[in-house]
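Here's a slice of the assembly, chains where they normally sit.
For clarity, chains are labelled A and B in written order, and residue numbers in each chain start from 1.
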Amino acid sequence: MPTEPDPDAAAAVQELLGGRFGEMSTLMNYTYQSFNFRGRNKVKPYYDLIANIAAEEFGHIELVAAVINGMLTGATDGDDIHQSPLKSYKGIGNPHHFINTGLGALAGNSLGQGWNGEYVFNSGDLVLDLLHNFFLENGARMAKIRVYEMTDHPIARQMLGYLFVRGGVHALAYAKALEELTGVDVKKMLPIPAVPDSAFKEAQPFTDQGLHGKLYRFSPEDFKDLGAIWHGEHPIDGTPLEVEDGPPEGGQQWDPPEEKAVSSPGLNPEELQEMAQRLLRNV
Amino acid sequence: MPTEPDPDAAAAVQELLGGRFGEMSTLMNYTYQSFNFRGRNKVKPYYDLIANIAAEEFGHIELVAAVINGMLTGATDGDDIHQSPLKSYKGIGNPHHFINTGLGALAGNSLGQGWNGEYVFNSGDLVLDLLHNFFLENGARMAKIRVYEMTDHPIARQMLGYLFVRGGVHALAYAKALEELTGVDVKKMLPIPAVPDSAFKEAQPFTDQGLHGKLYRFSPEDFKDLGAIWHGEHPIDGTPLEVEDGPPEGGQQWDPPEEKAVSSPGLNPEELQEMAQRLLRNV
């Protein structure tokens, strides 16, 4: 994933991780809604839907965090502490990326404010909570578009292409759930704002693979009733809506490179590695 | 899980979910440390340890949230809105449990303040982060003891018994990791405070099952190197320290009962269920 560092863009991407409409918010809204879902057995498809999307969101915070790591990698001028290797980044981006992390992602937004548990909405009333989730997904889409307009950093753009498509699935899923409950054809409002995913060339590869029509079933044992809501055709291009067992195929795990200047993961990684090797004889 | 409602105790238990030393904090500290771990392949046992404990912590937020739901269940006087079914709970516990949730858990602490992403510590330096984690686990243990002293609600106590034991495993694991890296026998400090788990009768059943010696490997594919750190004997009773493949056996899933007074999950759950049944014909 090696690319040019861009701390200013990385600071902006934080909004998509720890902002009110970032992935921490979608993750935790759906997680707490599933934890607190009363009478879930009676309306199991709705429970399954929310709990299952929560599971996918965990992968999204991992993805955005990896991208931020990638955008910060290399944001030092050499490794010699005395040569002020962070000096040219003074006043650039989020100072906490440099001071409080080893060029890593923060659980906060583009202003550096921490993600807050008060961002979770969970009234207990299913219609209201679904309406919230539908709004949240659309608000999140807006934030992503704005960050898209702010940077063309290649790994940010690739991530955004993927998230436009997956976020679109979640918005549609909540719309269909609302429709089942209330009879209102909410999905007709989509996309909000009125620029289709197909307008983003980075979304194309994922649409080509049909990802906009798939809901992954993260726990095949538990979430059996997703298909009760997720079926029919995609309102834009008629792609059949299908539930696929198992999580999406993960990309290859990325190991963010060491950054000696900020002693991440420690000033003498060779020494650490030697220790690790010694340890591994115990396995 | 039906028990007497106790909103005051439920408000206190929130500290263990969304307080600075609650399970949201352990979960998110280890999660972000694993996301941002640079050079992880060189020191894989440490990465595996942190990422694997993060995985277990997710189960802990679920557990604490379920207990809070249980402690709030029934905290209404009938279902008739006009009869002010929440009136006797005015001034009791956390008002947001009643106003902002349908008697569910909040992502906040015992004062009602939201959990904050600034609680995450992740300097990038492995020794410093492990020292933090060791401190965090001990701070978390203190908070649990204080809440234990504040309530003898049976489901809170059962949860605490379990968490004392599992938290003890995590504290010991970080101590051993620190010891490998620095040569300092940190585990000799344990337990902090100096009251052993065995002093809590509710921890006994779990210790009897040997849970204090087991590290669960949540992803057998990924976290192969845990044994490099987690081996030897438990410093207190000599129980062999073992890695067990797979997550702990979950308890039976609990479906928190409906609460009509707060329209959770909706004022007419029968109607909702009918819809759900109709939906399920689609599966």
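Here are some notes:
Everything below uses one rule, namely that a residue touches a chain if its C-beta (ideal position, glycine included) is under 8 Å from a C-beta of that chain, and two chains touch if they have at least 3 such contacts.
Everything numeric here is computed off the predicted structure, so don't read it as measured data.
Sequence-identical chains make up the whole complex; the displayed set comprises 2, and the total in this structure is 6 copies.
Everything below uses one rule, namely that only the chains that are shown with their structure count from here on.
Taking each chain's centre as the average of its CA atoms, chain A and chain B sit 23 Å apart.
Partner chain B is touched in their complex by these residues of chain A: 18, 24, 28, 31-32, 35-46, 61-62, 65-66, 69, 100-108, 114-127, 180-181, 222, 224-225, 227-229, 231, 255-259, 262-267, 269, 272-273, 275-276, 279-283.
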